[in-house]
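Below is one structure, written out as structure tokens; comments come after it.
A single protein chain has been removed from this complex, and every other one stays in its place.
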Amino acid sequence: MFNKILIANRGEIAIRIMRACRELGIQTVAVYSEADKDSLHVQFADEAILLGEAAAKESYLNVEKLIRAALDTQADAIHPGYGFLSENASFAAAVESANLTFIGPSADSIRAMGDKAESKILMKKAGVPTVPGYEGLETYDDFQKAADEIGYPVLVKAAAGGGGKGMRVVHEGSELKEAIELAKREALNAFGDERLLVEKYLADAHHIEIQVFGDQHGNLIHLFERECSVQRRHQKIIEESPSPLLTPEIRARMGEAAVHAAKTVNYFNAGTVEFIFDPKTSQYYFLEMNTRLQVEHPVTELVTGLDLVRWQIRIAAGEEFPFQQEDIHQHGHAIECRVYAEDPANGFLPSTGKLLQFIQPYGPGVRVDSGFTLGSDVTHFYDPLLAKLIVHAENREAAIQRMQTALHDFVVHGVVTNIDFMRAVLTTDDFKQGHVSTRWVETTFNDWSPAKPDLHALIAAALADVIFISGKTQSAVANETDPFNPWKQTGSYRN
Amino acid sequence: MFNKILIANRGEIAIRIMRACRELGIQTVAVYSEADKDSLHVQFADEAILLGEAAAKESYLNVEKLIRAALDTQADAIHPGYGFLSENASFAAAVESANLTFIGPSADSIRAMGDKAESKILMKKAGVPTVPGYEGLETYDDFQKAADEIGYPVLVKAAAGGGGKGMRVVHEGSELKEAIELAKREALNAFGDERLLVEKYLADAHHIEIQVFGDQHGNLIHLFERECSVQRRHQKIIEESPSPLLTPEIRARMGEAAVHAAKTVNYFNAGTVEFIFDPKTSQYYFLEMNTRLQVEHPVTELVTGLDLVRWQIRIAAGEEFPFQQEDIHQHGHAIECRVYAEDPANGFLPSTGKLLQFIQPYGPGVRVDSGFTLGSDVTHFYDPLLAKLIVHAENREAAIQRMQTALHDFVVHGVVTNIDFMRAVLTTDDFKQGHVSTRWVETTFNDWSPAKPDLHALIAAALADVIFISGKTQSAVANETDPFNPWKQTGSYRN
Amino acid sequence: MKTTFGSQNIEVNPSGENFIAVVDGKAVNVQIIRAAHGWMDLLVDGQRVTAYVSSDMAKRWVTLNGGTMMLTKTSGAKQGVRHEHAGGLIAPMPGQIRSVAVSVGEAVKKGQTLLTMEAMKMEIRIQALRDGKVKSVYVSQGQTVEREQILIEMED
Partner (left out) sequence: MKTTFGSQNIEVNPSGENFIAVVDGKAVNVQIIRAAHGWMDLLVDGQRVTAYVSSDMAKRWVTLNGGTMMLTKTSGAKQGVRHEHAGGLIAPMPGQIRSVAVSVGEAVKKGQTLLTMEAMKMEIRIQALRDGKVKSVYVSQGQTVEREQILIEMED
């Protein structure tokens, strides 16, 4: 087993990984940018190494600095978390070249699944269902023929990347040309690669993904599905397991397809095979494989009872994954809500600021994976995910009730969050009945706005001025003269 | 289903019950004594009713005031929690007479199991194994004969009560007379009843209990065992499930015996059948039945995935318990550590004071059921249980590691706690191997003392004076002029 | 004490151990049950109200029944933006730099305009808080800046 692991990430996932390390008796090294010098993940680690400026390319995306930090601190292994370099095959290779262990799949597996067009071709060959479409198109003519053949609406999307960048829905032929140009430009900017593919657009599809897990000795199984259809701007905000949509038969077939897909690229460690699911036909189509730990891994942990991060580390250290497919069962129901610093009433634009209040919910079946605390700065440099709120209960109805209560108890001041928005989502009949496609949020909540201040809010605000700050207009919470001010910083970390 | 429930308790269990109510959309009424007017459970409830003075007989034990409070607030039901009036048959009867629902078993079931001697006779008749011994003894001669027949060491204990009061171990005949006199006096003081029973004393026995659960329609099953052998002064401090000792066969037999015992008294709602387990012979003996929710119920909740409090409420409302015995399985391993304000280096005497720091651990698989917060007063009036720390993990080894990490992260200042003591317990080979009998703590940790302040502690203390309070000797945390002082109270609750 | 939040006026005054709040000519009795650390438990005309309140200059964050609202104080508070942070002058909101009026090493007087920016369709002047010297200028004309981005650093 490793003695020391460097975590090449920040925020909640860095802390999540460090917790697993601490339980296993492994020392932890945090890395951080100048903007993060007082972040929770830096405080949580045994050691912390400053990488450089706030810009990710100077810090969390800088391969050379990360490997030097690992070597300097005598770490044995690097865990990439999600995002940043987690799906970068060159990074994985560079880590191994430096005689360190990359906690994840092989560089080859990452490379094979990294290109959306290549991986789709690979999956087609392997007999995994994929969305009807074409890759390797070059001229506008090619695209036009392909689109006509598939039938509108179609989706044009970047071959090289994901995350909604370089992606356009085209409803009729007259829109095709402009869509291709826009998508190419976005793809070039985002991935340095303007190749596009075109495929059938499934308007009311669900996003259902299968967690797979394997070791370096050829054992590979799936840990069932996560339903991730509540999305805004092509990004997930609420995930759950089991999916309210799947029958046991389809679940089993999708699981087998995912295991088959992963075995095709000799996969080991944690990975996720994403599918598009058409509720009308119960057909599922391979979308992409994420060759890393997923943001929403906690719902699988709660439902299967397995600690995925712990197993990632043990597998990377060469251990065998001791479970057979029949050992894994789904117990109860888990839901995750991603608490973002963003404004749902204003296009989900990120919100920045200092956390003036940050009260996390507690209680049976409530888990919070958080990267922030009272007094933390939420900057514009990185992803505005404040915390993941995950609940586990006997069944879906009880889990929704538990999540409602937990969201009610989550108090964040200083930045606008999507907490109230998610509470509204959970009260809808569509959500309660599980009828939520990936486009549901934009069609249903276009006009959503938070509650307007009422009489009680007015009274509370005015009274707080009287009793807490008696006429002072400075931020009373951030009172600079209070020695126990939670964010008064004395000195800074130089390591 | 009920509209409103009054919780006739305080501290963590009152909050635990209120959480279940909130998830079910049920209004909550807290009750409190003058000493508890700013307690967390009062703040957590929708309404709060002052009962009277701090002394329990003026407040939490006052049947008349509790029922009046329920009627005044138009509550439909009363949940008694554990302790206080939870096993008081007259209270249960009085609640029902007031046309309110008692959330628990029937008054008859409580009464039948309340007398240790009567219940033992009942169980013997029903064929449940009991500890060899005699009830209904009157003269010293009777006792002497009984003790000789059983063989020393023997235990003399109060017929009417529990909790270690009126209980004496007698190692040889010469000690018997004095032991009987002491036990009688204690029993009279504690229970108003000096009747004693005498039974075989099993020196290295384990305490293993079975959770049973049933509805008012005749369905009754068990939810497996809890091992509760880590005790000090006859009171549990660490509990777990599954027991590291039981084979599947013995587990099944004990489960059946518990269900049989409960059915003998027409039991419904949550109950616990306690057994003494002799590891040398694998024999188990009925000890007593607790006719209420148990402090350590969370380990069963985590391992079975059922929310016991939620089901208590639903069953009390007349619902059917929908599970058959074969639906219930044990998943993973759960451990509970009871965090007490007490001094393990000084006979586990309670410690009182104001909580100057109270940081609860977070993380995957970590649950905290707490009744206190920063600034809370811990008084001498009630049980010094600050919080229950419960972890859930894949197996016992991972659960112990998780608990160690969580105890490490639990910071309490202002009262002495048993946190460091429990960390020491968890590091022992005896505990790791599950070889812990109920007398283990007193024999192993008699000389335990916490770490002495070292150089780093000295530096931290001295430096804190310099940077936080710069020469001021008043408690800086309790700075009375700080408007955001977490325990500065403005006004008081008059309801 | 009279306050205005947005366009809504409210007056809160002590009355014995309680308070009277007047909104739209209607008076309500407010009793503080307990209050601590930006949190209050109130009885408003007999109804229990639990509120979390934080303040940041003219902004008030209020959470009631799990829902969070932001109010902006438009009277009774010193207007202005907080634009000093760690020795630097920072952008009060996201926007675009319209002009930079000073250069590195230049001595400036308190109140002197150092740069102007455009945000939310307003022109914002960033002014020196005290006499001093410009240590660094981090932005240039036309540049877009994020909220709290450091614009200019000063030395005394």
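Think of it as A, B and C in the order they're written, each chain with its own count starting at 1.
Following the convention adopted for this analysis, a contact is a pair of C-beta atoms (placed from the backbone, for glycine too) under 8 Å apart; a residue touches a chain by one contact, two chains touch by 3 or more.
Please read these numbers as outputs of a predicted model, since none were measured by experiment.
One chain is not displayed; in the complete assembly it touches the shown chains A, B. Set against the missing chain, the residues B:A147, B:A257, B:V416 or B:V441 yield one that touches it, B:V416.
Residues of subunit A that touch the chain left out of the display are 38, 43, 46-47, 375, 484-494. The omitted chain makes contact with subunit B at the following residues, 352-354, 356-357, 359, 377, 379-380, 407-414, 416-417, 419-420, 423, 450-469, 471, 473-478.
Going forward, only the chains that are shown with their structure count from here on.
Centroids built from CA atoms put subunit C at 49 Å from subunit B.
Distance between chain centres (mean CA atoms), subunit A to subunit B: 40 Å. Separating the centre of subunit A from that of subunit C, both taken as means of CA atoms, is a distance of 33 Å.
For subunit B, the set of residues that touch two or more other chains comprises 484, 490.
Within subunit C, contacts with two or more other chains are made by residues 32, 35, 38.
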